[in-house]
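Heads up, one of the protein chains got dropped from this complex, but the rest are sitting where they should.
The chains carry the letters A, B, C and D, assigned in the order they are written, with residues numbered from 1 in each.
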Amino acid sequence: MYNLNWFSQIGLQHYLLLSSALFICGMAGVLLRKNAIVILMSIELMLNAVNISFVAFSHYQSKLEGQIMVFFVMTIAAAEAAVGLAIMVSIFKRFREVNIRFFERLKG
Amino acid sequence: MPQLIPATINSGLPLAGVLFLATFVLLFGSFLLFLASKLGTRKYDPVKYQSYECGIPAQEKKDTKISVKFYLTAILFIVFDIEIIFMYPWARTFKEFIDSGNGLYILASMGFFLFVFIFGLFWEVKSKALEWD
Amino acid sequence: MISDAILFWILAFLSLSAGLTVVMIANPIYSALALVMTMVSVAGLFVTLGAYFLAGVQLIVYAGAVMVLFVMVLMLFDLKNEVYAFTQGLLTNVVKLGCLGLLAGLLAGTLVLSSYQSQEIQDKVVAAADQTKALGQLLFTQYLFGFEVLGILLLIVAIGAVALSRSRGGTHHV
Amino acid sequence: MNHPLLIAVLILAPLIGFLINGLRYQKNSANLSGILATSAAVLSFFVSVILVSEIFSLPQESRKIVVQFFEWIHVDSFRVNFGFLLDPLNSIMILIITGVGSLIHLFSIGYMSHDHGAAKYFAYLNLFLFNMLILVLADNLLVMFVGWEGVGLCSYLLIGFWFKDSQKAAAGMKAFVTNRVGDAAFLLGIFILFLTFGTVQFSDLVAMAPSVAEVSWWGPITLGTLFLFVGATGKSAQIPLYVWLPDAMAGPTPVSALIHAATMVTAGVYMIIRLNPLFLAAPNTMAVIAVIGVLTAVVAACIGLLQNDIKKILAYSTVSQLGYMFLACGVGAFGAALFHLMTHAFFKALMFLGSGSVIHAMHEEQDVRKMGGLKKYLPITHATFFIGWLAIIGMPPFAGFFSKDEILGMSFQSPYGNAAFWALGVFGAILTAFYMTRLMALTFWGKARFSDKLHPHESPWTMTLPLCVLAFLSAVGGWIGIPHVIGELLPGHPENFLEKFLEHSILPILDLPKAMPTMEYLLMGTSVLLAALSAYFAYTMYLLKPEWPKKLADKFRPLHELVSNKFYVDEIYESSLIQPLIQLSKNIWLYVDVNLIDKTTYVVSDLTKGCGGFVRILQNGNAQTYATYISIGIVLILSILLMR
Partner (left out) sequence: MGKDVFEVTINCIKLIVVFLMMVQAVPILVWLERRGSAFIQNRFGPNRVGPLGLVQLLADAVKFLFKEEFFPENGTKFLYYAAPVVALVPATLAYCAIPLGHPLQYGEYLFRLQGFDVNVGIVYVLGVSGLAAYAILLAGFGSGNKYSLLGALRASAQIISYELALGLSIVGIILLYGTFNLNEMVAMQQGPLSFSFRGHEILVSWLPNWGIFYQPLGFVLFFASIFAESNRLPFDLAEGEAELVAGFHVEYGGFKMLLFFIGEYGHMMVGSGLLATFYMGGYGIPYITNQALWQTFMDWTQDGQLAHILVSAATFAMFSFKLALCLWFFVQVRWTLPRFRYDQLMDLGWKTMLPWALFNVIATALFIFVAHG
C-alpha cells in the first residue's frame, strides 16, 4: 500500500501523524512522570503537537485561522507555564519537593 | 541589462541553509574542542580539578540561596515578551490599515492593548516586584 | 519535492526523538534541553509549512522565553539525583499505558485510513510573502476580541505571578 | 437638541447618583450624600424643563418625542423596544416627579442629617426617581412594568429603611406583598392585552382601541383593563388593596411625601390616563373604577376622622384623594384626574413635608394629641401648612379647589357619572375638610400639650425652602386649569390651559352635555359652602369646645369604635385571607414537603452517599490519576466517534 512515494510525497497526513506521535509522547509524560515540572513540560509538548496540526491544516486548507489559533495557544501555553512554575517555585521553596504525588497532601 | 536587479526577492526561509549552518557550526566547535583536548598537555592534580573557590575547599552541598527575583523576572519577561510579539503583526499591518481608512480603528485596538500593557507595567513597578535591593 | 521530504523527515526525526527524550530521561534538566530541541524542530516544521512568522514566534516565545524559565527553575532546584523518573504503582501504570496505547492506535489508525494522504494543497489564497500581513489583518479584525482578552489574560498572569512569589506558602508544616 | 441624549441624561442622572451613593453606602456624611443626590435630581429637573419646553415648541398635533434605545426582547413576532415616549401627558408627570422630587431631596438633607444611613437613603431615593422616570416615560407596557416593579422595590426599601425596628420592616413587607398582588393582576392585564392586540406598545394599543364600546363583562378589553385596574389599586392604594399605605408611614417622612403622596401612588392613575382610549372602550371597567374610587374616597376619609398619628391622617387623606382621581377616571374626566394628580402632588407633598418638619421639631413625636400650639414655634411651617390646608379642603382660589371641583362637576355632568357620585364626592369633601381642620387645630392651634422640656424650633432653610416653594405651587398651581365659567369672569379671560395642552393626548367624552354656567356655579358653591361649614364645625369642636368630641364618641360608641379601628379591614384580611393561607402553607409543608418530598430525597441522598463512598476512591487527589480519567474519556469519545 505504501511505497517510496509515501516517503517522498509529504502531505497533511504526515504532519498529523507526527503531531499525534508528539501528543502521545507528551501525554505519556503527563501520565507517568513523577516530577511536576517535567509534567508541565510535557503539557507544553502536547500543546506544541497540537500547534503542528493547526499549522498543517492551515497550510493545506489555505486558511489562516489555524495560525491565529496557534498564536493564541502559544500565549495560553506561556501563561500556563508562567503561573504553573510560579506555583511550583513557591511550593518548592516551602517544602523542597516537586514530586507530583506530594501534591496530594496539599489539601484544605 | 539596463536595470539593477531589485534587492529583495522574497524567498521564505531557507531552512536547509539554516540546518546546514547550524550543523556545521556545531561540528566546527566540537572539532576544535576535540583538537584542543588532544593537543593540550595533561597533568593530574586533585586540587586543580576542584571547583573554583576562594582558596577554601568547595562544599559538597550547594544549597545556594537564590533570590526569587530571578524567576519573577523571567516570568514577567515572558508576559511582556508575548505582548511585544503581538505588536509585530500590528506594526507590520499598521500602514495597510491606515491606507484602507481604518487607521483610527487599528490605533484604538492597539491603544487598549497598550493600556493594559502599561497598566501591568505600572502595577509591577508600584507593587515593587521589580525592585532589586 | 524530494528536498522538502528530506527536510521533513529530518525535522520529524529530531522532534520525535527529542520529544521522547523529554519523557524518558530521568534528569529533568536534560528533559528541558530536549524540549528546547523539540521546540526548535517544531519551529522548523512550521517553516516547512510556510508559517514563517509563527516559526519566529515559536522561537522567541517558547525557546527564548518559556524554556529559559524552565531551565532556570530546574537549575535552581538542582534535582540531579532523581532515581525513578516515573511514578510507582504497577496497576495504575498499566492502565495509563493501555490508555496511551489505545489512543495512539486510534489516532494512527484513523489517520492512516483517512483520505488526507492524497490531499493536495488547495488553491493558495495567500502568497507566502503576504502571509504575515494577512495574519495581522485577520488578527486585528476578526479576532480582535480574542487579542484584547489575551492582553488582559497576560496582565492577570503577571499579577498572579507576583502574588504567588510573595506568598509564604500554606499554613501547615511538614 | 438631541432628544435621545436628553432623555438618557434625564433618566440616567438619578441612576448615576444612585451608583455613587450606593457605592459609598457606608459613609454617613449626610450633607455630601444629600448634595450628590440632590444635584442629580436637580439635573434631571433641568433636563425635563428643557424637554418640556421642546414639547411646547412643537406644533400642537405632533407634540411627541419618541426615542428607541435598543431592541430589548425579540421573540418571533413579539418585539419590545427599550423605548421612551414623551408627550404632554407625561411631560406634566416628569415635571412633578423631578421638580417635587428635587425639593424633597433638598428637604431630606436637613431631615436625615442625624441619620447614619444617609448615603443609603439618598441612594434609594435616587433609584426611586430613576424607576419612576422609566415608569412614566415608557412607551410600552413592559418597560412601564420595569419601572412599576422598580418603584415598588424602592418603596419597600424606603418603608423598611429603619429595618432594625421589626414593626417598620413588617410595614415594608406588607407594602411589598400587597403590591405583588396588584402586580400579578397588572401582568395578567398585560398578557390579555397582548393576546388581544398582539402588541404592548402604547401608541399601537391606543390606535387599535375600538371605537365601539364593549358591552360584555367578559370581553378581552374589559377583562384586560379590569386587571390593569386591579394592578392600579395595588400601586395606588384603592379598595381593597389600600391597607399598605397607612402602614407605609413607617418610612422617613420625606419618603412618604415623595413616594406615598406625590408620585408612586399616582402611577396607577397615570397608567389609566395613559391608556384612556382602551378604558373608554370598556364602560363596565369605567363604572367599576368610578365606584371603587368614590367608595375609597369616602371610606378613607371616614377612617381619617379619628386617627391620631399625624402621618396616618395624611396617609388616609392621600388614599381618599387618590379615590377622587379614580373617580375622575371612572367618569371619563381623565384631564381632571391628571389635574388633581398634579395639585395633589403639590399640596400633599407640602403637608407631608410640613408634618416632617413638625415631627423633626417634636423629636419624633407623631401623635397629634401631644402637640398643639405649634404655630408660635414653627411660623414658616404653620404658614405653609395653612396654605396646604386651604388647598386640600378646596377653598378658592387655591389649587385644590379647581381640580376637585372639576372632578365633582364632571362626575355630575358626564354621561358616565350621576348624582350619587357627586353626592358621595361632596360628602368626602366634607369629611376631608373636617379631618384636615382637626389636624390643623390639634397640631398648630390651641394650647401646647407637650411637656415643657421640649423646645420645638423651626427647621433649617433646606427644609423650609421646599415648603415655601410647594406652598406657592399649592396656592397658584390650580390656575392653569381654570374652568371656563370662572375664566369668563376674570380679567383677560384666562383659558383652561391644561385642557388645551392635553387636547391630543386624551380622548374627549363623546356626548358631554353642554355645561350650563348656573349649574356649575351651583355645584361649586354647594361643595365649597359645605366644606367651609364642616371646617368651621371641626374648628369649633376641637378648639372652642374641646369636650364635644368625647361626648359625640360616647353617643355613637359602636360607630366610633368601628371607624377608629379602620372598619376592621386589617383584621378581616388577617382572618379571612392570611390565616387560612398560613394554615394551608403549614399543611402543605408538613404533608407534602416533609413527608413526601423530603423522604423521597432522603432515599436518593442515601443512595448517593453509598455511591459516593465508592467513587471517593477514584478521587484520590492525585493529579495524574485525574489526567488518566481524562484520557480514558478521550479514548472513549474518540472510539464512539469513530464507530459511528
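The rule is simple: contacts are C-beta pairs under 8 Å (C-beta built on N, C-alpha and C of every residue); 3 or more make two chains touch, one makes a residue touch a chain.
Everything numeric here is computed off the predicted structure, so don't read it as measured data.
Every shown chain that the unseen chain touches in the whole complex is listed here: B, C. The chain that is not drawn here is touched, among residues C:L59, C:L106, C:A134 or C:V149, by C:L59.
Listed by residue number, the positions of chain B touching the unshown chain are 1-14, 17-18, 20-22, 24-26, 28-30, 32-33, 35-37, 39-43, 48-53, 58, 62, 64, 66, 69-70, 73-74, 77, 80-81, 84-85, 87-88, 91-92, 94-96, 98-99, 103-104, 107, 110, 114, 117-118, 121, 124-125, 130-133. Those residues of chain C that touch the chain absent from the view are 29, 33, 36, 40, 43, 52-53, 55-60, 63-65, 68, 71-72, 75-76, 80, 128-129, 132.
The definition used in the following text is that only the chains that are shown with their structure count from here on.
Computed from the mean C-alpha positions, the centre of chain B lies at a distance of 70 Å from the centre of chain D. Averaged Cα coordinates give chain A a centre that lies 4 Å from the centre of chain C. Each of residues 48, 50, 53, 57, 61, 65-66, 69, 73, 87, 96, 99-100, 103, 107, 135, 139, 150, 154, 157, 161, 165 in chain C touches at least two other chains. Counting partner chains per residue, chain B has residues 68, 71, 75, 78-79, 82, 86 touching two or more of them.
Those residues of chain A that touch chain C in the shared complex are 6-18, 20-29, 31-35, 37-38, 40-42, 44-45, 48-49, 51-52, 55-56, 58-65, 67-68, 70-72, 74-79, 81-83, 85-95, 98, 100-101, 106. Contact residues of chain B toward chain A in the complex are 68, 71, 75, 78-79, 82, 86.
The touching residues of chain D, when paired with chain C in their complex, are 624-625, 628, 631-632, 634-635, 638-639, 642.
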